[in-house]
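Presented below is the structure to which this report refers.
What you see is the complex with one protein chain gone and the rest in place.
Up next, chain A:
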Amino acid sequence: MLTKRIIPCLDIKNGRTVKGINFKQLRDAGDPVELAKRYADMGADELVFLDISATLEERNTTLEMVLKVAEHINIPFTVGGGISSIEDVDRLLKSGADKVSVNSSAIKNPELINALSKKFGKQCITVAIDAKEIDGEWIVHLAGGSIPTKLNMFDWAKEVESRGAGEILFTSMNNDGTKSGFANSALAKLSQSLNIPIIASGGAGTIQHFVAAFTLGQADAALAASVFHFNEITIPDLKRELQNKGIPMRL
């Protein structure tokens, strides 16, 4: 049976992981390869690297990092952040990334999704959607969630699917950082109206939140950052508990 995926997300700047990471066992908590290896060993099903580099030079350092991760890590990983062209994707895939995740650039230029899907295959094109529920409507936001668009999230998700996205990474801005659980009703609605996998993101605080994302939210995968980085939830405990709740896991 196809199992549900647990995906730690690492923020990358200038080729290093940033934001709080608290693993005492690591020699260097900022080394993406060391951290990725640790997560892979603990049973992470995939990894996502989000590049928050500001400059071109920093981005080139990210490419070198991607190459190193591919050399040492034997599970799939996605790279997202600032991707806006076929060339960007080509460079990342050639450096060994398995998938890329596009966000703002797809909103500004939806044709990009068609072009990427045609050239590289839909299996490696994830579209990330940041959305916020405002007066009962889920509105897509740009630039890491700071700028609202006019797009309704469910309409945009449908369009993204029809343009050839292989997967959707849905981050609920209402939930992100709150540790109060995932946006399960929006997730369930997405999952029912689309025929591609949905990754839930934003709001993970407890193991029960993951259970709900897979049951109520019908998500195919769940992504989280700080609960893993700070050892608040360990991946083996999480996966065992999910399995006990009848959610298929790779153990």
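One rule holds in what follows: a contact is a pair of C-beta atoms (placed from the backbone, for glycine too) under 8 Å apart; a residue touches a chain by one contact, two chains touch by 3 or more; residues count from 1.
Going forward, contacts and distances are computed from a predicted model.
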item: Chain left out of the displayed complex - its UniProt protein name, from "N-methylglutamate dehydrogenase subunit D", "Imidazole glycerol phosphate synthase subunit HisH", "Aminomethyltransferase" or "Sarcosine oxidase subunit alpha family protein"; value: "Imidazole glycerol phosphate synthase subunit HisH"
item: Absent-chain contact - pick from A:40, A:83, A:157 or A:200; value: A:40
item: Given A:35, A:93, A:129 or A:183, the one touching the chain that is not displayed; value: A:93
item: Listed residues A:30, A:144 or A:197, member touching the removed chain; value: A:197
item: In chain A, positions touching the absent partner; value: 1-5, 40, 45-46, 67, 70-72, 74-76, 93-98, 120-124, 166-167, 195-197, 220-221, 250
